[in-house]
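One chain of protein is taken out of this complex; the other chains stay put.
So, subunit A:
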Amino acid sequence: MTAATGPAIEIAGLCKTYRSRSGDRPVLDGLDLTVPAGTVTALLGPNGAGKTTTVGVLSTLLAPDAGTVRVAGHDVTTDAGAVRAAIGVTGQITAVDELLTGTENLRLMAALHHLGRAEGRRRTAELLDRLALAEAADTPVATWSGGMKRKLDLAMTLVGTPSVVFLDEPTTGLDPRSRRALWDEVRRLVADGTTILLTTQYLEEADRLADDVAVLHEGRIVARGAPDELKAVHDAGTLDDVFLALTAPPADQEDPR
């Protein structure tokens, strides 16, 4: 379905500062990142490193202060509409309508993608089935568990068959079974040619899912590579060790061990 000739995501020199009356807080400080089409890249980093801000810029919710950001070949600043047509976003806050049922939420997305009635119904049924939500589909989402809402959130993201998908901590708070179901879905999407950028706190998730890992620290990418490469380069047994070594706060770095 996708015919990618360039990278799906290209970020060069991205800077972003949150400005407020209580002072400016720089979050991204010259971030560079390229994600080839059809791959899964995991963005790792400690809390506050700028992962969510990066996803915010990529998904056109935040305007970059400096640098160029292209998604699916389109510039997020000058061609936001084309970027939006190509992407699907599952943010950190679950973005579902709690008063509606699962089916109604998915049909709402189908209508907004102008899929047409029959195709909308087909796509809704398919996604409900794929994410194992069919049983609860016609009950209001307010009565669902957090894990089910999360899966519906992902299903809503996929209704429009996006070529680039951003998942911001998609499995936070999910039980192991739901997490596996979500991983399976990610693998299926990549097999279909979708590009995925996911942020996560779970390094096991990055290790299992990602072709590539990018470690974000203090607003820049400090390491990049396949999980095994990173482990080898940093002479570490697990991604946890790599992560801790790369993202140590300054005080720890001065502390001789």
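Here, a contact is a pair of C-beta atoms (placed from the backbone, for glycine too) under 8 Å apart; a residue touches a chain by one contact, two chains touch by 3 or more; residues count from 1.
Assume contacts and distances are computed from a predicted model.
Enquirer: Considering only the chain that is not displayed, what protein name does its UniProt record carry among "HEAT repeat protein", "MBOAT family protein", "Spore germination protein KA" or "Transport permease protein"?
Expert: The record names the chain that does not appear here as "Transport permease protein".
Enquirer: Looking at the whole complex, which of A:14, A:72 or A:174 touches the chain that is not displayed?
Expert: Once the missing chain is taken into account, the touching residue is A:72.
Enquirer: May I ask which residue of A:95, A:132, A:222 or A:236 touches the chain that does not appear here?
Expert: A:95
Enquirer: From the listed residues A:82, A:221 or A:245, report the one that touches the chain absent from this view.
Expert: Residue touching the chain left out of view: A:82.
Enquirer: Over the whole complex, note the residues of subunit A touching the chain we left out.
Expert: Residues 1-6, 8, 18, 20, 37, 52-53, 55-56, 59-63, 70, 72-74, 81-82, 84-87, 89, 91-100, 104, 108, 111-115, 119, 123, 140, 153, 156, 160-164, 195 of subunit A touch the chain that is not shown.
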